[in-house]
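Take a look at this one; I'll ask things after.
Only a single protein chain was left out; the remaining protein chains are all shown in position.
On to chain A.
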Amino acid sequence: MSVELDVFVGNTTIMDEEVYQLWLDGYTVNDAVSIRMKSGILEQFGTTEDVLESDTMDHYRTFQMTERLLHHPSKLVNQVLFQIPPHRQAMLIERYYAFDEAFVREVLGKKLSKGTKKDLDDVSAKTGITLKSCRRQFDNFKRVFKVVEEMKGPLVENVQCNFLLSDKLARDYAAIVFFANSRFETGKKKLQYLTFEDFAFCACQLIQNWTVGAVDNMVEDMDVDLDKEFLQDLKDLKILITDKDMLDQHKSLVCTGLRGKIQVFNEMEGNFKNLSRGLINIAAKLTNTKDVRDFFIDLVEKVIEPCKADRWLISDVRAFLTQYTNSARALDGFKHQAVWERYMCVIKSCILKMYHD
């Protein structure tokens, strides 16, 4: 006696959050059944395996049918086919667009192209996330990217109203879109210790301070592209390292300010010129797209690693950067205060965020 047909449909669409998660995680029906069985559901409800399988199948079918609506969450809200209470809809959307930390670290900053999609099986093998789930997450990134890429207005808000995501998730997606657009390198070995959260924070800083939107909030791509003029102006900062007097003056101001306040004063004093050169060179090179991509790796190589080597504490780094930024104002002949502030406030928060093990 084989089951030919077996469906169970509710007027209010029947959805189990656990099964939904299993489906999102890309498990097959059989895997999902065995996972559910391990949770002791059979004993709890006194059911049999075939009932559980049938139930799982029903859920999977429902989810497959809702998937095309989930691609356009605003459609899910206005559709008539499934009667789903609002809080459930929100849950469905939020979970559908949620992503795995391990996955996003693999893809962050990569071009969301067919080529990357082809490599997803490697990602899957590396992270242990099922290929199906990888594809869903990748497609989500790409879909959000395509929709908001050319839109006017703030990136986070655009993501939020088009995909009805929560604040937190919308901000994460904004970061993903931003990284994908500028193709920041995040996959190098030296950057492996950084979490997605670190990058998301940095992206947020960059979006708020360095993009076109930071000056004018009604242009296209305002939050996606960096402000070209600003990047050009950054070249002017070079004077801080090319002008020998200024460099020495800057050093002495910083040293005066920090004497007795940080534990690694000597190391700082010895290394000041290197650090300052590193910071200013990063700024000066940002006009090249290639160097923009290496922004994070440069920060790590030029600033974070040397400090770590000398066992700076994070408080030392904070004190140094604060003093370093402020002292430049007092320099004679330094006329680029605004650009300097705009540059250093982002650099400072990024470095502090990234300064951990």
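In the analysis below, a contact is a pair of C-beta atoms (placed from the backbone, for glycine too) under 8 Å apart; a residue touches a chain by one contact, two chains touch by 3 or more; residues count from 1.
The rule we apply is simple: contacts and distances are computed from a predicted model.
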**OP:** Select, from "Sorting nexin 1-like isoform X2", "C2 calcium dependent domain containing 5", "Ribosomal RNA-processing protein 43" or "Trafficking protein particle complex subunit 2", the UniProt-recorded name of the complex's unshown chain.
**Re:** "C2 calcium dependent domain containing 5"
**OP:** With the full complex in mind, choose from A:21, A:116, A:130 or A:166 the residue touching the hidden chain.
**Re:** A:166
Original post:
If the hidden chain were put back, which of A:9, A:131 or A:330 would touch it?
Top reply: A:9
**OP:** Among A:20, A:82, A:295 or A:320, choose the residue that contacts the chain missing from this document, as touch is defined above.
**Re:** A:82
Original post:
Taking the full complex into account, what residues of chain A touch the chain not shown?
Top reply: 1-14, 45-48, 50-51, 57-58, 61-62, 64-65, 74-75, 77-83, 85-87, 89-91, 93-94, 160, 164-167
